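Contents: one structure, followed by commentary.
What follows is chain A.
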Amino acid sequence: MIWALILLPFGLGVCALLTKNQSLQKYLLFGGALSHLILTISVWQKPPPAVLWGWLAIDPPGLLFLTITCLLFLLVSIYEFGYFEHLENDTEENMDVLIFPSIHTKSLFIGCQLFFLSAMTLVTLSQHLSLMWVAIEATTLASAPLIFFHSSPRSLEATWKYLLICSVGIALALLGTFFLSIAATKPDGSQTNLVFGNLLSNADHFNSQWLKAAFILMVVGYGTKMGLAPMHTWLPDAHSESPSPISALLSGALLNCAFLGIFRVYEICHKANLGAFANDIMLALGIVSLVVAAIFILGQSDYKRLLAYSSVEHMGLLALGLGFGGIGVFGSMLHALNHSITKASLFLLAGIILINYHSKKASDVQGILTRSKALGLLWLFGFLSISGSPPFGLFLSEITIVKSGFDQGRFIIASLSLGLLVIIFIGMATVFLNMTQPQPVLKSEKIHTPPPLRLKPSMLYPPVLLLLLSLVLGIYLPGWMKDLLVNIARQ
Partner candidate 1 sequence: MTISILLKTTISILASLILAPILLGIINRVKAGFAGRVGQPLLQPYYDIFKLLKKGLFYSTTTSWIFRWGTLVSLAVIVCALLIVPCGPFPALISFKGDIFLLVYLMGVVRFITVISALDTGSSFEGMGSSREMFFSALAEPALLLALMGLAKVTDSFSLTSIANTLSATNWFNNGASLALLMGTLFIVLLSENARIPIDDPNTHLELTMIHEVMVLDHSGPDFAVINYISALKLWIFSAIIAPVLFPIHTNNIIADFSVWLSGMVLISIAVGIVESSMARLRLTVIPQFLLGATALAITAIVLTWIG
Partner candidate 2 sequence: MKVQLLLILVLLTNLKLLGSSRLGSSIRTVAIQGSLLGLLPLFIELDSLNWRVMTLAIGTVFLKGFVFANLLFRAINVANVNREVQPFAGYVSSLLYGIVALIVSFWLGQILNLGQLSYSPLIIPVSFFGIFSGLFLIVSRRRAISQVLGFLVLENGVFTFGAGIIKMTSLLVEIGILLDVFVAILVMGITVFRISQECDHIDTDKLITLKD
């Protein structure tokens, strides 16, 4: 079962690389995503046993992120039907923004997406720290060709930054893994198996000096991948220059996988009585991320870059949740779920806007509401959701995280984070509201009625679904999900 989860997308990816039939490729992607979802649902019903000497197994955090990943993947694969139709039909108008890819690149695109899914599944399923490292590096490599799908100099620059910075970060994380294994050496000289459960149970005997160094290295390394400041510098470029469905996947699923890596080391530190140290570091990174996000969101002119910095902000909130501890961990996990759903829907909507307005600058996009009521409303709801307004899900998780901060006595940090969230809200509001509302027109000017936007249903339904889900999660958290989250936080 576990093998199927990993190998099915990989196999389909190889098929996609080999076929040249374009519609077959799209259906391969959709079929792969659908079957992956079905497998995941069956995992929920009946957890499969561990394989590979316990290196691959399902545990609560892995299950959560696996579910998020495959849900997002399915919806993105539906979106891509419409996305590719647009690319094929509208080449003349889109020349300046989107460069029409060749057939060869398209099969690479689909194939790499399936490899990407397979690698992310591997991350969520691996229980062995080194295997997890291999999987996270594999996700970086599988997603890099996806970013330069539209081969423009800008996207190539973004890809280069992404590749180099993330690979360096992950190499440091490997060093951290080695340090961890030194810390885990038993006094008689034998090595502890790096399987996660093993590490947790033996954690009190670990050498604290080496464990501290290992934690710092791994947080810096995986934090680079996750987008925590000050290692976030690749994130705005990569997430804004890649095609919109890929941005959705990167922001919604990939950042979570890196977060999973940090979470695992965080748990080990807590079990090894270094909890206070780990919390301090997470708090520091979280606050710095919030500050950086706030600074760069104010006055941001590119709406996709705005969404990317918003990802940095939410990753900072995740780190803060871990840093506060207690119920903050529950809040972080809930926040990861909500953020993935909302951010993915926003990026998909941004894709629709980009196709219709042919510009990434927010100043070029005016009056979405007048041209398409549906899109405008969705964009507005998306903004409300991502900035943490009730009744959307992010409100609940942000409240939980901040509340845990006050509970733990970290008044200054919690208040500071609230203030920064307000600043970010203001920054985002300016951009979003300017985009949705029409420009005020003088009475004497002729009123040009711009043509209504063409929206393909396949592109519209996934964001709608995701936003609805976000709304639902804000009002009602299903019991089974709540149990899972509590399970994670309890460890």
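The working rule: a contact is a pair of C-beta atoms (placed from the backbone, for glycine too) under 8 Å apart; a residue touches a chain by one contact, two chains touch by 3 or more; residues count from 1.
The candidates came about this way: all candidates are chains of the complex that A comes from, given by their letters.
Because the structure is predicted, anything quoted here is derived from the model rather than measured.
As listed, 1 or 2 are all part of this complex, and the one touching chain A is 2.
Taken together, the chain A residues at the contact with candidate 2 in this complex read 128, 130-131, 133-134, 137-138, 140-141, 144-145, 148, 151-154, 156-161, 163-164, 167-168, 171-172, 174-175, 178, 181-182, 185, 189, 191, 194, 236-237, 240-241, 296, 300, 305.
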